[in-house]
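Removed: one protein chain of the complex. Kept in place: all other protein chains.
Up next, chain A:
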Amino acid sequence: MARPISHLPGFTPIAMAVFAALYLPLVILVFYSFNAGEDLAHWEGFGLHWFAKAWENDQVKDSTIRSLWLAAVAAVISTVVATMAALGTTRRARFKGQTFIYVMINQPLMVPEIVTAVALLIFFAWFKVTLGYQGMGYLVLAHSAFCIPFAYLPIRARLESMDLTLETAAADLYATPFATFRRVTFPLLLPGILAGMMLAFVTSLDDVVITVFVKSAGQDTLPTYMLGQIRRQVSTEVYAISTMLLGLTVVMLVAFMALTRKKD
């Protein structure tokens, strides 16, 4: 009988190296964000000085609020769309072109982000000039679009693990399709929907490339603001902001795992 992969020789050192490469830089970043000193490279004792400084910075505050708002709106819109798409692609007999639709929905995962970004830059510029509207709507649309697959995949996974028995039973008892959805499918699907929404939120929160190309005047998000800081000098303030962003992402991911955890 084949041995499980974790018992093969060399597995442990390779796994350790991978985890070190993934997490060591993050640990160092978080560590130094608590540096009391001005200098990035030298530890001068524990302090929350940089967090306070980051929070006093109006640009940081504005871009944080903008990022959270944008991520929330994009997450809601993309989750609604993704839920409908997931229902449409799983709750029915297999149909011709299903794989094609599947690929279409997940397009943002396959197309290089920079290509989408440049395409959106040119496409939205046309609207910006003709309509004269330069508000957050463009960022909302762009973020909602590329968040759809991130919301779609967990919802679809959840739907696929739910068999049709209960829905069929509901229909047998003369429930309308909508009542079936509201009373049966939706409550069962809810953990998948919430998980999808959280993934979408985090994805939107982290986005740089598309945002840089789509943003209009006064629409810096936290990641694009941080990118702008790097030209002159990477400051400990950026470390502190990164740590906060990382903290938020971890919270969301833990919640995501709690929601998708299989019941034992």
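Criterion: a residue touches a chain if its C-beta (ideal position, glycine included) is under 8 Å from a C-beta of that chain, and two chains touch if they have at least 3 such contacts; residues count from 1.
As a convention for this text, contacts and distances are computed from a predicted model.
According to UniProt, the chain absent from the figure is "Putrescine-binding periplasmic protein", selected among "histidine kinase", "Putrescine-binding periplasmic protein", "Hydrogenase 4 membrane component (E)" or "Phosphate acetyltransferase". Checked against the full complex, the candidates A:His143, A:Arg158 or A:Lys215 give a single residue touching the omitted chain, namely A:Lys215.
One of A:Pro25, A:Gly135 or A:Pro177 touches the chain omitted from the figure, and that residue is A:Gly135. Note on the undisplayed chain: of the listed residues A:Leu29, A:Leu68 or A:Ala125, the one touching it is A:Ala125.
Across the interface with the omitted chain, chain A contributes residues 38-42, 57-59, 73, 77, 80-81, 121-122, 124-129, 133-137, 140-141, 212-213, 215-220, 224-225, 227-235.
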